[in-house]
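With one protein chain withheld, the remaining protein chains of the complex are depicted in position.
First chain written, first letter: the chains are A, B and C, and each begins at residue 1.
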Amino acid sequence: MAQALLPPPYSKNSPADNKKREVSFMNTSKIIRLGLIGAGRMGSFHGLTAARHIPGACLAAIADPTPGQAARLAAQLGVERVYTDPQQLLDDPEIDCVLIAAPARSHAELVISAARAGKSVFCEKPMAITLDEADRAIAAAADARVTLQVGFNRRFAKSFRTAHLDVVAGRIGTPQLLRSLTRDPALNNPANSPQWVIFLETLIHDFDTLRYLNPGAEVVEVFVMADALIAPEFKDKGFLDTAMVTLRFDNGALATAEANFQAVYGYDVRGEVFGSAGMLTMGAVNDSDLVRYLADGIQADTQRLDTDLLRDAYVAELNHFVECLRSGAKPLASGEDARAALAIARACIESFQQGRPVRLQGGRP
Amino acid sequence: MAQALLPPPYSKNSPADNKKREVSFMNTSKIIRLGLIGAGRMGSFHGLTAARHIPGACLAAIADPTPGQAARLAAQLGVERVYTDPQQLLDDPEIDCVLIAAPARSHAELVISAARAGKSVFCEKPMAITLDEADRAIAAAADARVTLQVGFNRRFAKSFRTAHLDVVAGRIGTPQLLRSLTRDPALNNPANSPQWVIFLETLIHDFDTLRYLNPGAEVVEVFVMADALIAPEFKDKGFLDTAMVTLRFDNGALATAEANFQAVYGYDVRGEVFGSAGMLTMGAVNDSDLVRYLADGIQADTQRLDTDLLRDAYVAELNHFVECLRSGAKPLASGEDARAALAIARACIESFQQGRPVRLQGGRP
Amino acid sequence: MAQALLPPPYSKNSPADNKKREVSFMNTSKIIRLGLIGAGRMGSFHGLTAARHIPGACLAAIADPTPGQAARLAAQLGVERVYTDPQQLLDDPEIDCVLIAAPARSHAELVISAARAGKSVFCEKPMAITLDEADRAIAAAADARVTLQVGFNRRFAKSFRTAHLDVVAGRIGTPQLLRSLTRDPALNNPANSPQWVIFLETLIHDFDTLRYLNPGAEVVEVFVMADALIAPEFKDKGFLDTAMVTLRFDNGALATAEANFQAVYGYDVRGEVFGSAGMLTMGAVNDSDLVRYLADGIQADTQRLDTDLLRDAYVAELNHFVECLRSGAKPLASGEDARAALAIARACIESFQQGRPVRLQGGRP
Partner (left out) sequence: MAQALLPPPYSKNSPADNKKREVSFMNTSKIIRLGLIGAGRMGSFHGLTAARHIPGACLAAIADPTPGQAARLAAQLGVERVYTDPQQLLDDPEIDCVLIAAPARSHAELVISAARAGKSVFCEKPMAITLDEADRAIAAAADARVTLQVGFNRRFAKSFRTAHLDVVAGRIGTPQLLRSLTRDPALNNPANSPQWVIFLETLIHDFDTLRYLNPGAEVVEVFVMADALIAPEFKDKGFLDTAMVTLRFDNGALATAEANFQAVYGYDVRGEVFGSAGMLTMGAVNDSDLVRYLADGIQADTQRLDTDLLRDAYVAELNHFVECLRSGAKPLASGEDARAALAIARACIESFQQGRPVRLQGGRP
């Protein structure tokens, strides 16, 4: 049976493209049946994307241990197979592969279980909390010869993706200075926050982005300044809400990664890479191309949520996962990428605890 | 059975929105089965959208008189019901409503036939070529009590939509000067072009946009300057590729609508409305938020195709059609809107032929 | 004695320019002594510019018939020679040339008198109110072999100047669609307004700008829609505050010129030229490159006054005048340019009065 694809999103900008092109399609022999583990906010969003916007795939099962949570989402999305135990979903022979959107602490074990069950895995970031976990997850996927992709969605945002390709093509020469930042729109309850969440769950995106914008190079040193500036009352509980990380790569490039949990103007994700032959900047918070000119000046609306700002990237990463399943190609955001970003995050924790720069060698702090 | 919707795209920009919101869903009792008439470039694009991106709806049939065309698209999209005669599709009791993407000359008759068959209609613009046709189409839909929506996609582009709501809310006072323009990226073969295509098929978008940005007001006078500047060899065959239209509204506002068939930098759609309390501008041709800073200056890529530039609007207009079917609401782009824009286009043809301004009264030149 | 110049403002954007260049100077043998006629708002501004910011020139005399007005400005600027009768200034042998910033109705006679007195002239726009006046002013300057420059300041704004040079260099191919607009920030008292001020004093800028952006081509047809939308109570006195003009050039290009007298966000001057090989846009109302991201969205300040928005252009046009005096070159904004723009303005008045398009032939409506 045939399936349809939207035109490729990363087309070159050449005059020849001006000719109106035909809508293109991909012939495929079989619908891929996805199972979702985790039906919270992010899981619901991935489930909706999987159910509705991925040609050649469908959402076929949902598992969540919270009573009623999987059933409610399944009803909304028209999914028939519902489980409370993720292992049941992994054992279901009707399911081809899984999307893991459970709490971060459980990711690595779920990846390993899925691999053992012969299921390919799309795992939300972070793939693991410790480097040992990460190594075991990668090994499990390799042993089972299943595909393993991690939810580093900025690799699939058009501007970041094009920037990466520009750097690879040498368009800005050798990277010398980089920047990546993440600012969440509103602080979630710090009391519920996992330990080191700013490094392991937020800045992990930026560490990956910096590697993506400096392809082939690896981080060899980090230094962290971090604090609880939004919610200082949680600082003695170990909660950090603001961080500035300096990084050195093995090709000499210097970088910063920056995070804050409360940007009143909305979700803010930006990148910059400066090289010997030019600079690329990515990221805009505008809600649309509407601009207002009023008596008190110029005004425009902003995007508020990650799922608005990066909506196309969320669709593109799942499409990529399905394409990799069909083609056997290794995903652009692999288990090894997850491990490399985690190693940086772990070095950051050490730098913060010791108040000094920390070197990474052979992928370990 | 339950169906899912993406979060509403036109959310207000208020601080309260910063709180991460839950993915929202719409409960519906029945999948709406769409039939597509016309499997050319635009029909294929609408078919793909209908088949893949409209929650609560599916593409269930395709009709196209060109041999093999409907079958080919149907195979690609996994659609089982294929017809060469559109009437067969209209007679198919399994089909709930139709998308008309056939050549413009046939639109009105297809709307009438669909209405008589009891099918609601989403009709690509222009809904009709003559005002009499338009009147008959509107009457047929009213008689049959079916929903009739026209493909004025800019009403569903986020920036144009928000601008319209801003004007309605009085944010820029009374509109005084407006502008709407359409520039296609590349000239199609003028030899195959229908008569007056620049007014009836291109500027019809801008006439509707101007009405949308000056809500409640109607055009009372138009004046046209137009020419064949890209392909002057076709001018004596009556082909125009460049036009500048001046319009006067009954609330005093003055406007221009501008079209050209060959913008080397890509598809260009922009709007501007200036009022007693401010100005709104819409439209950007950037491909993404990537900006390059190179030795010869600043550089960015552009979007090339209408289906790229307005992709979200194409999805939103079909979603709106399905929502109107369910709710019984009148579509935001109605048959009457189509007729009003057509009346302006017909007045433009008269102005061009006579070389003088033409007044419209009671919706007729 | 030696005089200093700022580096040329319209430098090419080539990598070689990155090398820090030396400050450049121009050797000149004599300070040029300027006389100012008219010490109102615009005269004061030009006087300040002449007194302070034009290397190789000084402001040496001021004339104004309003009692005390010349003396007050002279005291502020440290100018010793003060006259109430402009002819006295013209007869003063210490004065090399004159800046005319008197009311528009008197411009042409002052140009003629200055030329007869052997003084070169920088005249604020419009140079004349009627074509006969314009012809006589041009002839007087030619007969006296004096330099005559008109205050079309946008020709000296960096973005408009670079756009002109781009078009001349063929960078956007043949112009096909153009736009120029002027929006004043606040309505002056319409009761004091000269007749047809919107065409003769405001849009005259846009008519010149359109000619500047379509070099070598001349306007052959105009059509006007205009109204009193800001102050409708003055409409029956012949006062217009809003206008939309459509123009056709002899190279086929179509254009609009647009004016309004009350833009609440500040002075707004923009241009656009679209050609067979690309488009150029000019004009931004931002006060600086500061951008604010706040809880209710993105915000920036705007420029409010013509003398802020175009400050550098006002300096550059006077510098150009002084350079032309030294070099004998014909100014970039000549008497003939003033006459051509005036012919368009006169045709607009006729179009407005008759409600029909008006053709221009041989430089006359």
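Worth a mention:
By our rule, contacts are C-beta pairs under 8 Å (C-beta built on N, C-alpha and C of every residue); 3 or more make two chains touch, one makes a residue touch a chain.
These numbers were taken from a predicted model, which means no experiment stands behind them.
When the full complex is taken into account, the listed residue touching the unshown chain is A:260, out of A:113, A:260, A:288 or A:319.
Within the whole complex, the absent chain has one touching residue among A:248, A:320 or A:346, and that is A:248.
By the touch criterion stated above, the residues of chain A touching the omitted chain are 13-15, 174, 176-177, 183, 221, 223, 225-227, 229-230, 242-244, 246, 248, 252-256, 258, 260, 262-265, 268, 274, 276-279, 295-297, 355-357. Interface residues of chain B facing the missing partner chain: 263-265, 268, 285-287, 293-302.
Counting the whole complex, the residues of chain C in touch with the unshown chain are 1-4, 6-7, 11, 13, 15, 17-23, 25, 27, 41, 44-45, 48, 51-53, 55, 75-78, 157-160, 162-163, 166, 171-172, 185-186, 188, 264, 266, 277-284, 287-295, 301-302, 304-305, 307-308, 311.
In this text, only the chains that are shown with their structure count from here on.
In this assembly, the C-alpha centroid of chain A lies 54 Å from the C-alpha centroid of chain C. Across the assembly, chain B contributes residues 13, 15, 264, 277-279, 295 that each touch 2 or more other chains.
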